[in-house]
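All protein chains but one are shown in place.
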Amino acid sequence: MLRYTVKRLGSLLASLVVASLVIFACIEVVPGDPASFMLGINAQPDTVAALREELGLNRAPHERYIAWVGGLMTGDFGTSYTYRSPVSEIVVERLAISLPLAIYALSLTILVAFPVGILAATRRGSLTDISVMATTQLGIAIPNFWFALLMVLIFAVNLRWFSAGGFPGWDEGIPAAIKALTLPAIALALPQASILARVMRSSLLDTLSEDYIRTARAKGLTGRQALRRHALRNALIPVLTIIGLQFSFLLAGAIIIENVFFLPGLGRLVFQAISQRDLIVVESVVMLLVFAVIIVNFLVDLAYAWVDPRLRSRA
Amino acid sequence: MTEDGLFRAALKSRNLVVGHLLAAAFAIGALLSLFWTPYDVTELTIATRLQAPSAVHWFGTDHFGRDILSMIMVGAQTSIAVAIVAVGIGMGIGVPLGLAAAARRGRLLDETIMRGNDLVFAFPSLLIAIMITTVFGPSALNAIIAIGIFNIPVFARLTRGAALPLWTRDYILSARVSGKGPVRISVEHILPNVTNLLIVQGTIQFSLGILAEAALSYVGLGVQPPTPSWGRMLADSQTLIAIAPHMAMFPGFAILLTVLGLNLAGDGLRDLLDPRIRNA
Partner (left out) sequence: MTLLDIQDLALSIHGTPVLKGVSLDFAPGEVCGVIGESGSGKSLTALSAMQLLPEGSDCSGRITIAGRDVLSMREAELCRMRGADVGMVFQEPMTALNPVQTIGHQVAETILIHEGASNVEAMSRAAETLARCELPQSRFPLDRYPHELSGGQRQRVVIAIAIALGPKLLIADEPTTALDVTTQAEILLLLRRLVDEDGMGLMLISHDLAVVAGLADDVVIMKDGEVVERRTARTLHRDMTHPYTKALFEASGHQPDRTESRIEESLLKVENVSRDYLLPRRTFLGAHPTMRAVDSVRFEVRRGECVGLVGESGCGKSTLTRAILGLEPVQEGRITLDGRDVFTEPDVRRKMQVVFQDPFGSFNPRHRVARLVSEPFHRLSRSATTEEIDEALTSVGLAPKDKHKYIHEFSGGQRQRIAIARALIIRPELIILDEAVSALDVSIRAQILDLLVDLSVTYGLTYLFITHDLTVVRSIADRILVMHAGRIVEQGNTDDVFEAPRDAYTRRLLDAAPKLPA
C-alpha cells in the first residue's frame, strides 16, 4: 500500500510540474510581450517598461518560471495588475464560493446517482428502470447553463422562491448562502448525476453477471444479499473513475454556471481577467484549477486501492 | 449476421430510429440554411423585435428583430461544423496514438502517450479554451481546437484499451508468424476490430462537442457575433428572460434535441454492433 501511494504521489508531482510548464509556456507565447499585451496597443513605452520591470520580464524565462513556481508554493501568486492587490487574496475570496459550490454539486451528484443507479439495476427491465433510463438520457442531453436559465425562469422569476442570482456572502448566515448556491448546484449536478447513475447501473449489471455472484447465491445468499455484500464494492471500481473525471467537469461547469447566476466565484474572476488581459490572474487561476483536478485524481487513485486489494499488493 | 439482417435489426431498434431521425432533422435544417432561410439572419429590424411565436415568425424574433427559426437553422451549421472538426481532430490524432501505444504496450512510447493523455485530462476543454482565448483571442477556430484537443485523449485511451486485448489473440500471433510487422497488423487486424467502438464513441463525442461549443459560445469564448450560434443566442436571452422567454426556449430545445438524438443513435449503434448483446 505504501509503495502504491508513493508511486501515485510521484506521478502526481510529475503531472504538476508538466502542467505548470505548459501553462507557463502558453503565457510565454503571447504575441508581443506580456507587458504590452496587458496594456494594449496605445500604451506609452515608459508604462510598458515599468510593467516589464514590475513583472520581472527582463529576467530569463527559466528564472521567471522558477520564481513563479516558488511563489505558488509559498502562497504568493503575484500581484494582479488590474486589481492592484495580491492574487492570492482575490483567489481565496472567490474560492469561498467556488469550492463550496463544487462540493455541494458533487454531493448532490453522488447522493442522487447511487440510489437511482442501484434501483434501476436491481429492477432491470421494469417501469422504474425504463423511466430512470429515459430521464437520465434527457439529463445528459440538456445543456446545464440552459437548465440553469430555465430554473431561474421558473423558481426565481415566476415562483419567486429563490433570487435570480448573486451571493449574499457567508456573513449573512449559512442558510442564506446555501440557498443562493442551491439552484447553481442543481444545475451543475443534473447532467453529472445522470451520467453517474447510468454508469452505476451498467457497472452493477456487469458485476451481477460475474461468477462470484453465482458462488454467493450457491452459498444461500438472497439476490439482495449478494448485491449488497458482493456486487456493490466491485461495481464501485469503474464508478470511481467516472467520479474522478466528473470533478474536473464540475469545476469547468462551475465557471459557466457562476456566470448564469452572477456568483462572484473563480469563474467570474477568470472571465473578467480575460477581458482585462490580466495574465497574472488567468495564469494563477488556471494553475489552481488544474492543481485541484490532479489532486482529486490522486485521491481517486487512493480510493481504488482501498476498494481493490489487487492494486495494493501490486507495486 | 449479414448486411441485410443488420439493416433490419437497425430498423427494429427504437433508439436508433428516433435518434437518427432527430439528428437528421437538424442536419437537414443546417444544409437547407446554406441555400435558404425563412428570413435573412443578418437583417436587423427593430420594428419587429422581441415578438412572440406566431404564424409569421414561428419561433418569434429576438431583440434585434431577427427570425429565431432562421437563426437556429444557421446556428445548426456552426454546431455541426465545430463538432465534426473537433471529432475529426480527436480521431485523426487519438486513434493512431492509441494504436501505437497498444502496439508498444509497456514500453516508453506507451508510457509517454498515456501520461500525456492524463495531462490533457487535467485540463477540461473549457480551461484549454480559456488559455487559448487568453493568448489568441476568442474565435470559432479556437473553440474547435480546444474541443478537438480534449477529444484526443478520449480516442487514444479508448483505442488503446480496445486494442490491448486484441493483441493477445492468437490471430495476431498468427499474423506475426506470417512475418507481418506492428504497423501492418495494427491497420489490418486491430483497426477493423475497434471500428464499431470508435463509431459509437464518435457519436457520443459529437454530441459532447455540440454541448461544449454551445457552452463556449455562451460565455463568449466561441463563435463571435454576428455569426448565429445556439450558445450565443442563449447568452443574449439571459437578460431578457422575464419578458421574452421564447428567446431562451427554442435554442435550448435545439441543443437538447440534437444531443438527445445523437446519444440515442449512439446507444442504438452500440447495442446493434456489440456482438455480445446482439447474439444474446
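By written order: A and B. Residues from 1 in each chain.
The rule is simple: contacts are C-beta pairs under 8 Å (C-beta built on N, C-alpha and C of every residue); 3 or more make two chains touch, one makes a residue touch a chain.
Owing to the predicted nature of the structure, the values given are computational and were not obtained by experimental measurement.
Across the entire complex, the residue among A:Arg64, A:Lys179 or A:Arg217 in touch with the chain not shown is A:Arg217. Of the listed residues A:Arg8, A:Arg94, A:His230 or A:Arg268, the one in contact with the hidden chain in the full complex is A:His230.
The chain omitted from view is touched by exactly one of B:Thr45, B:Thr112, B:Ser174 or B:Thr239, namely B:Ser174. Where subunit B meets the missing chain, the touching residues are 169-171, 173-180, 188-189, 192-193. Residue positions on subunit A in contact with the hidden chain: 10, 210-212, 214-222, 225, 229-230, 233-234, 307-310, 313, 315, in rising order.
Simple rule for what comes next: only the chains that are shown with their structure count from here on.
One inter-chain figure worth recording: subunit A and subunit B are separated by 22 Å, centre to centre, where each centre is the mean of the chain's CA atoms. Taken in their complex, subunit B has these residues touching subunit A: 115, 118-119, 121-127, 130-131, 133-136, 207, 211, 214-215, 218-220, 231, 234, 237-238, 241-242, 245, 248, 251-252, 255-257, 259-260, 263-264, 267. Within the complex formed with subunit B, the residues of subunit A that make contact are 11, 14-15, 18-19, 22-23, 26-27, 29-31, 137-138, 140-143, 145-146, 149-150, 152-153, 157, 245, 248-249, 251-253, 255-256, 259-260, 270-271, 274, 277, 279, 282, 286, 289-290, 293-294, 297.
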